[in-house]
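Excluded from the complex is one protein chain; the other protein chains are retained at their positions.
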Amino acid sequence: MSGAWLLDGVLLLAVPAIALASLLSRRVLPALAAFVAYGLLLALVWMRLGAPDVALTEAAVGGGVTGVLLIGAAARLLMPAAAAPPGWPLRLLTALLCLGVTAGLAVAVLALPEPAPTLAPQAAEQLAATQLGNPVAGVLLAFRAIDTLLEAVVLVIAVIGIWGMAPDGAWGGRPGPVQPRLADGSVALLAMLLPPVGIVFGIYLAWVGADAPGGAFQGGSILAAMWILAWLAGLVRPPRIDSLALRLLVVAGPALFMLVGLAGFVVADGFMAYPAAWTKPVILLVEAALTLSIAVALCLLVAGWPMRRARA
Amino acid sequence: MMLGTTPGGGLLAFALALPVLAMLLAFVAGGRQAGRIALVALLAGLVLSLAIATSVLRGGDALVLILGGWAPPLGVALRADGISAVMLLTTSVVMVGTALFAFTSYSGRGGESRASLVFWTLLLGLWGAMNAVLLGNDLFNLYVALELLTFAAMPLVCLDGRAETLAAALRYLFFALLGSLLYLLGVALLYGAYGTLDIVLLSRLARADAPTLVAAALMTAGLLAKTALFPLHLWLPGAHAGAPAAASAVLSALVVKAPFFLVLRLWFGVMPELTTGPAPQILAGLGALAILFGSALALRQARLKLLVAYSTVAQIGYLFLMFPLAGAAGATLAGAWTGGMLQAVSHALAKAAMFLGAGLIAEALGHDRMRDLGGAARLLPMTVVAFGLGGLSLMGLPPSGGFVAKWLLLNAAIETQQWWWGLVLLSGGLLTGGYVFRVLSASMAGPAAAAVAVVSPGRQAVVLVLAILSVVLGLLPLASFGLVQVGRLAP
Partner (left out) sequence: MSIASAYGLLGAVLVGLGLYGVVLQAEPLRRILAFNLLGGGIFLLFGVMARRGAGAGFSGDPVPQAIVITGIVVAFAATALAVHLLLRLQAARDEPVPPEEPRA
């Protein structure tokens, strides 16, 4: 047990230290490096909190894909002229406000009722009806499926919003800056070796999520990471944004999910209900479509808006 | 008693399915078809919201839909009470009007253009998000809906791609994200304290202990930032004025009301103990400051669209006067509840008309400078009349909807011996009159201005209809507003 306490102690000290380092660092790149480390440390915290699904998502999306996005942006953003730092009255006031919020939260956390109210027993009871083994998957795809559906729609809207930032003349082109083909170096090597393995792993992670830690988000983000790696190395080009196939891939997940939900009126108990005999196959089908759409959306969210008109 | 699906609850599913499927279809079909798909879907949505409102009114109780057969607390439900039904209907009306107004501007003729695809798909997404906020009965579901709303609205602000509007959109995004995160923080505490996020269940379980109060404070602060209540209003004028006219109409009329709606749900639904005591006075105090500062700044604006945007800042203040006035049960105090909702609805219609009208004026004259507005009235008489009618409702002159709203609130202020809010209402009306007359007199000066572009009478008619609706609301008998009382969670 002491080993676990040691780990907890280290994490409880390291996480705020890294967060502080990221905030106070004078230059952007160290701040970003600290942020990526923060994400990975948080993944460890999630393991300590008994949430392996979340740990996977935090590592893949929160640390990995977000890190790529931010580092790519930092490389393209020119350094603005250093502004005068805010005066000490404002800093003091803000610090007091934040201290107040932290104190309020601490009081609230310590005043939470014991025993803690929980939905675990109900989830355990109802899980059998979903024919799933992973309770988190049960919540995401059955009990609170509407949240997952709306969240898939959020991704579509984010893609549209980012594409909408394109200059008018570039509409129809391929998203993102041109990535020159990297001839050698570690990125090029990784980009050639990793994707085949990563794709298999991503599909596996999405598939196994029904009964073990994993799922559409985790698997989808691994798939996205593989494509992004290949893109950064200049090995693949994104399709044009007016490509019908691309648009179909983006909408496949949420569209299928919504149609299955509506079908529930006819073949099951109601909206978003699954037919009793076919619950697991239908859930797996929806999850497959979601994995695909999530992967494509994550790639597009990292790539960005089209910068030049595509050649006819 | 557990929540169960009520008859007619199935309609609520379509309030989400219709916008989502229409948006996905429009995205795939492309810019030229997107406008047509949007218009058809919005018209169907208008019929649907009428059906929901009728069902709620006839049934005398809220419509409930348990999603997937998994009842709360484990599952999620949708719930349409009186105020949801009223706001759903208002949303549909304003959306249809906006879609008709914008149909020719974003037609996507000559192949898909960026603006046409983005406008129509995000408009549909925004509509879906509004419906999700109005019908949601689960606090985390509402968080996702709020984010959906922000992500759909923000790109519309910078649709023209200019640096100025891009900066306004960034400021909007930052405020909105901060607001959502504070809201989510409160949700975490509430889950830890009660083990459920369902609003109806929480209303029965809520106690006034530390986690609950901290959560209420955080969530309210976050929602106030999103609804641009003074002093967190700084992002609104730039964003609403910078957006194209059709988007501004939807932003001011609808989007900014959604967080207010959630504050209502939080205070009057989940934690009614908050509505006694000093807290509502603080909210209304901020509302009074919003009315004062918003109107004063509107009087000083050099551009018409900015004037209308500052007017939104001011009018949002009126909504928060509802909190101390409707804070207890009672027949006369039900008047304050009705008054507040009526203010929300009539402002939505009037503001939509004013922004669309300002857009038409700007198109026809080629600019929206207040100084050079002379002759606009002779050039676009229907539009300036519509602007005036909308202003009538905002000022609270009879017989408009705005008049009835403010009269109900004034009544409640007198009944509860909170006469100071009555003073605020009256002086707010005067200040509003100030900037409305400023616009009207500026536009009526001089001979007809030279038109830079032709504005179709059809679009002017749409603007006029919206303005007339906001006035006609006041002619309905008071009993017809009974709808807003249906399904109120009693303390």
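Per-chain residue numbering starts at 1, and chain names A and B are given in the order in which the chains are listed.
Throughout what follows, a contact is a pair of C-beta atoms (placed from the backbone, for glycine too) under 8 Å apart; a residue touches a chain by one contact, two chains touch by 3 or more.
Quick caveat: nothing in here was measured; it's all calculated off a predicted structure.
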- request: Taking the full complex into account, find the residue in B:Ala163, B:Val454 or B:Ala479 that is in contact with the omitted chain.
  value: B:Ala163
Task: Kindly state which of the options B:Ala26, B:Leu189, B:Ile291 or B:Ala336 is in contact with the chain not pictured.
output: B:Leu189
Statement: Sole touch to the unshown chain from A:Ala37, A:Ala158 or A:Ala230: residue A:Ala158
Task: Kindly note down the residues of chain B that lie in touch with the hidden chain.
output: 74, 140, 143-144, 147, 151, 154-155, 158, 161-163, 166-167, 169-171, 173-174, 177-178, 181, 184-185, 188-189, 191-192, 195, 234
Task: Name every residue on chain A in touch with the hidden partner chain.
output: 8, 11-12, 15-16, 19-20, 22-23, 28, 31-32, 35, 38-39, 42, 45-46, 48-51, 53-54, 57-58, 61-62, 65-66, 69-70, 73-74, 76-81, 83, 85-87, 89-91, 94-95, 97-99, 101-103, 105-106, 109-110, 112, 116-121, 123-124, 135-136, 138-140, 143-144, 147-148, 151, 154-155, 158, 161-162, 165, 167, 215, 217, 294, 298, 301-302, 304-305
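The criterion applied here is as follows: only the chains that are shown with their structure count from here on.
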- line: Note: chain B sits from chain A at a C-alpha centroid distance in Å of 31
- request: Using the touch definition up top, name the residues of chain B that touch chain A in the complex.
  value: 5, 10, 13, 16-17, 20-21, 23-24, 27-28, 30, 65-70, 73-76, 112-115, 117-118, 121-122, 125, 128, 132, 138, 140-141, 144-145, 147-148, 151-152, 154-155, 158-159, 161, 166, 185, 189, 192-196, 209-211, 214-215, 217-218
- prompt: In their complex, what parts of chain A are in touch with chain B?
  reply: 101, 104-105, 107-109, 111-113, 116-119, 122-123, 126, 142-147, 149-151, 153-154, 156-158, 160-168, 171-172, 242, 244, 247-248, 250-251, 254-255, 258-259, 261-262, 264-265, 268-274
